[in-house]
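A single protein chain has been removed from this complex, and every other one stays in its place.
Labels for the chains are A, B and C, by order of writing; each one numbers its residues from 1.
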Amino acid sequence: MSTVETAETAIYDRRESEVRSYCRNFPVSFARAEGATLTDADGNSYTDFLAGCSSLNYGHNDPDMKAALIAHIERDGLAHALDLHTEEKAAFLTAFEHHILRPRGMEHRVMMTGPTGTNAVEAALKLARKVTGRRNVIAFSNGFHGMTLGALALTGNAGKRGGAGVPLPDVTHMPFENSMGDLDTLDYLDTMLSNPSSGIDAPAAFIVELVQGEGGLNAASCEWVQGLARLAEKHGALFIVDDIQAGIGRTGSFFSFDHMGIEPDMVTLAKSLSGFGLPFACVLVRPEHDIWKPAEHNGTFRGNTHAFVTARVALEKFWADDDLRNEVARKSQVLEERLSQIAGRIDGAALKGRGMMRGIDVGDGEFAARICADCFRRGLIIETSGAQDEVVKVLAPLTIPMEQFRKGLDILDAAVEACAPFPIAAE
Amino acid sequence: MSTVETAETAIYDRRESEVRSYCRNFPVSFARAEGATLTDADGNSYTDFLAGCSSLNYGHNDPDMKAALIAHIERDGLAHALDLHTEEKAAFLTAFEHHILRPRGMEHRVMMTGPTGTNAVEAALKLARKVTGRRNVIAFSNGFHGMTLGALALTGNAGKRGGAGVPLPDVTHMPFENSMGDLDTLDYLDTMLSNPSSGIDAPAAFIVELVQGEGGLNAASCEWVQGLARLAEKHGALFIVDDIQAGIGRTGSFFSFDHMGIEPDMVTLAKSLSGFGLPFACVLVRPEHDIWKPAEHNGTFRGNTHAFVTARVALEKFWADDDLRNEVARKSQVLEERLSQIAGRIDGAALKGRGMMRGIDVGDGEFAARICADCFRRGLIIETSGAQDEVVKVLAPLTIPMEQFRKGLDILDAAVEACAPFPIAAE
Amino acid sequence: MSTVETAETAIYDRRESEVRSYCRNFPVSFARAEGATLTDADGNSYTDFLAGCSSLNYGHNDPDMKAALIAHIERDGLAHALDLHTEEKAAFLTAFEHHILRPRGMEHRVMMTGPTGTNAVEAALKLARKVTGRRNVIAFSNGFHGMTLGALALTGNAGKRGGAGVPLPDVTHMPFENSMGDLDTLDYLDTMLSNPSSGIDAPAAFIVELVQGEGGLNAASCEWVQGLARLAEKHGALFIVDDIQAGIGRTGSFFSFDHMGIEPDMVTLAKSLSGFGLPFACVLVRPEHDIWKPAEHNGTFRGNTHAFVTARVALEKFWADDDLRNEVARKSQVLEERLSQIAGRIDGAALKGRGMMRGIDVGDGEFAARICADCFRRGLIIETSGAQDEVVKVLAPLTIPMEQFRKGLDILDAAVEACAPFPIAAE
Partner (left out) sequence: MSTVETAETAIYDRRESEVRSYCRNFPVSFARAEGATLTDADGNSYTDFLAGCSSLNYGHNDPDMKAALIAHIERDGLAHALDLHTEEKAAFLTAFEHHILRPRGMEHRVMMTGPTGTNAVEAALKLARKVTGRRNVIAFSNGFHGMTLGALALTGNAGKRGGAGVPLPDVTHMPFENSMGDLDTLDYLDTMLSNPSSGIDAPAAFIVELVQGEGGLNAASCEWVQGLARLAEKHGALFIVDDIQAGIGRTGSFFSFDHMGIEPDMVTLAKSLSGFGLPFACVLVRPEHDIWKPAEHNGTFRGNTHAFVTARVALEKFWADDDLRNEVARKSQVLEERLSQIAGRIDGAALKGRGMMRGIDVGDGEFAARICADCFRRGLIIETSGAQDEVVKVLAPLTIPMEQFRKGLDILDAAVEACAPFPIAAE
């Protein structure tokens, strides 16, 4: 492995904003990517346990999506179509209905928003406020929902919030499950909302990630999610699941709330929605809430036609049968076992997450950063999350070959051992 | 021309949100697009005077961008790379520096934001507030800057603002040039900002479109823009040009502020930045203001690699010499002449805009809508803008062949004549 | 007892706003008042267990204050003096220092604000934000701090909040002690403030009533108050005690926090501060926080000279020795015993409050209202408080003769028995 040469990096120093971040931890120039493997300009290969922060659940450059996209471009299919009708949009919607919505009995409609998660979240907020005529929204500690002002107001992280430079009103932050020791967080929320003198204004919506991606891979239990959905209904609030990071198979099935017996009023999707890493986002809306006036919320790049093409292939290839689900279940078990082992050897460490969205809370961010840096030297790309960046987070492509997956976990294991600031407990 | 068949449109009724808009005015299914021509599923062709709301300034599927993009995909170039270093990003930045920034003596850095205009605007606002420690931002009547809460607060349109469902604070709206009869709008702004008892809090930034795309193609004069830039400096505010719609050649040169002798503190770009209609947005930031902490503002799809590929080709193909500029100048002249003629025959109508961003204010939105509907029946796709949708707006691809351009204008001419509610003045 | 004649009340119907409230429950015209006795125009007498909502802790028209005030007016002492120096102000400050501040070792300075509690609260908020450079303020469920926008944002009651017609930002509402069952509310607050991803912005201040007057006479324990004060310090927030209703002897000593071993950064006082029911309010500020610029917060009626006169007499008469304290202790015991007895006979009822700020939570507001109405028919003026107006509240003058006090409690007892919707438990 080599670092990028001067000539190549000079352009970034000279012309790219200081806001860039991941490239600081992985200072090579990437040339190609296939499946779970990234290759740099010098030909070095890396296993990808970051997967575009869960935007590449099916890996890089899936051959079927790739072929379909090339074919689309070659025959001069539209690249940009605003919200005009195209065959590609119709095919995507049809596949989404057929493979995702109908099997679940979901009557939801698809609202194409600007192709980023934060835009989808902003649209969902607007609609919830319009539907209910209320302003306040309940969000949860350690939640992350985006960086534009409406979504940022929902976000817990003080550093990100501080970036706003303005107050972030119209949101009440409540504790996520298990964030307060033994406190019954649902009871807390219910009591505050039931007390007309609590000072908490009646909410338009609850918005929650079932596994908090940026917040440290905190996974809500089925009981908590069900209870939360009931509370939302009790208090006249819409229940919005932000499935941008945890959805599209990441936790084992398409939605993170599958098999929980709930049906959210809205669901936000982005990241792996296109299947190929292309910008694409949407909000699923129960039809009775779909009271938008035409163009009341819009955006130039809503409905990315290239993304329709790859997303349709992804739906047909991976969600027409149970193969991926079964594969993810197997890998999830491997992941849980290996991470449990590793965590067990670090004093105070804890396993976090659910499905293929797992990590180890190693207790402090500096230690976690050293582990990731060591992994990178060994050919594994992996990152942290959490309020203090204290969780080493495994977000491998769901489709990663089992052998490569195990090798990646071996690297992580070795890196933890190499970086541990204290003698590691014997296995 | 046929309308879309039932089977095809049923999926939209069933599964797409009511928020969709353009497809209501152009109810066909589009199959292919090349240059300035769209073709529907039945083989009917349309000339495109909408151009993705100025996202397709180089037309649809430019063959050189297309070839480069296919080659990139075929060789498994990265589709999604967060903000990692890639050859494609380096090449884009290098081309942008070489063809755009350096010739203008601009030291600006490029901040990749979420790939929509509104995300770029939100990032610019955050940075301006961080740099100045101030909160208030000056925006202008009839301005449009996006639909997420931060950008929406800048937007003038009451309907779009109302969609927020919450207050939109931290912005002061001031009158755009010529929006107040004879009022010297710069003097007004200066007086209000100079009076410590005006109630207008000291601004972090001014943000302005030099030609207001959604607001009715109001074009600011060079003098006004220069005066505004001076006022911003005088009052300690950053000067932000929102060039999302008017930039990338639309008004005749790359930036809408070229040749005005000003250098904005920040410039927001999106829409035609990728050249191919792919989602891509950025903020140009003077280096002294680039005080971001890493990841202080981020986004999953920042740095769309496919867009880097096509954007680089666009820069090299169209901005290495003066050919496009000259071509746009010629077409702008044709456009001005034809629209002036047409406007001259409608009582009270007025020519609006600048360069290839032109339109006719026909006085009321209902009339404008009828003209556009008639154009569509004649094979021309064209839309309206303005506070009352009263401006018929020509946003043809800059690269449209002159012959096709003239034919499109002939259609517009005929539609105006057919739709006029009153006897049209003889030429 | 008679009701007011038509001629007299017609003027209210014709010319007083519908916002009036107490007069609806006590529809007579009051002519005179002395000590704890009100007399109406027809000569009927009423014992006053409302005491101007604790503004008349020394009863009506205390003869010494009355004499001093008449003497002041007779010798043309100033009535209105802005914040100019007057002998009366100096005498008040000197007495306040001598009898109140110095014995407690309090170095606080006195800030005269507009003569209402809400103005004092607004001033305290401004100063806390200025001192800390932070914006957020922690307030507590069921708290009440006033009706102007800054103070209203702190207030819990949904009806009162809704009156604003605008959002009430910049405040986080946290649960008051014992408002959440077994939840350790201090631990909750600490955890949320300690988590940098909780979404709770760092607070400028905590503001709390030690006994919540409007919120239902919830009395905080000494341990909770001490813990809260420590938490404020730990998190860099100023600790503000709103002693407007619970202060000036109401709970048994001058401040409600006396003998708790804490020293608030700021204390707001109003209601009984003048001693005579005259409008007067102030903020006590620790000198290191007294960083106001002259007139940075002002008000026309700050420093009501008549109130200085009566307040000075009140301090000298009641706080130079322990007589009042001892008297209040005795009455507090009587009150606790009698209310406990009464509460014990109502299923589910609970004793609330502390000192001479006591009440019975009878479970629902309709029952409480009937009790109060019945008391009035029997010659006792008494009112409710609480989120649902479910607490019958005894706020007798501290100086009420014991005999009259007992008789008032007898009336309350009889009214409860008469109004109980269910057979009352035998004593």
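Methods note: contacts are C-beta pairs under 8 Å (C-beta built on N, C-alpha and C of every residue); 3 or more make two chains touch, one makes a residue touch a chain.
A quick note: this is a predicted structure, and the numbers were derived from the prediction, not measured.
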Which one, B:Gly159, B:Gly261, B:Pro287 or B:Pro421, makes contact with the chain that was left out? B:Gly159
Given C:Pro175, C:Pro279 or C:Gly359, the one touching the chain that is not displayed: C:Pro279
Cross-chain touch to the chain not pictured, restricted to C:Glu233, C:Asp290, C:Glu336 or C:Glu417, is C:Asp290
Out of B:Pro169, B:Gly344 or B:Pro401, which residue would touch the omitted chain in the full complex? B:Pro169
The missing chain sits against chain C at residues 4, 8-9, 11-12, 14-24, 26-34, 38, 41, 50, 52-53, 55-56, 60-61, 66, 69-70, 73-87, 89-90, 93-94, 96-97, 101, 109-112, 114-119, 122-123, 125-126, 128-130, 135, 146-151, 153, 159-160, 163-167, 169-170, 204, 270-271, 276-279, 283, 285, 290-301, 304, 306
Under the stated touch rule, tell me which residues of chain A contact the chain that is not displayed. 166-167
Quickly run down the residues of chain B that touch the omitted chain. 135, 139-143, 154-159, 161, 167, 169-173, 175, 179-181, 183, 187-188, 191-192, 195-202, 215-216, 386-388
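In this text, only the chains that are shown with their structure count from here on.
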Of the chains shown, whose Cα mean is nearest the mean of all protein Cα atoms? A
Whole-Å separation of chain centres (CA-atom averages), chain A against chain C: 50
Cα centroid separation, chain B vs chain C, in Å, comes to 58
Geometric centre distance via CA averages, chain B-chain A, whole Å: 30
So which bits of chain B are touching at least two other chains? 166-167
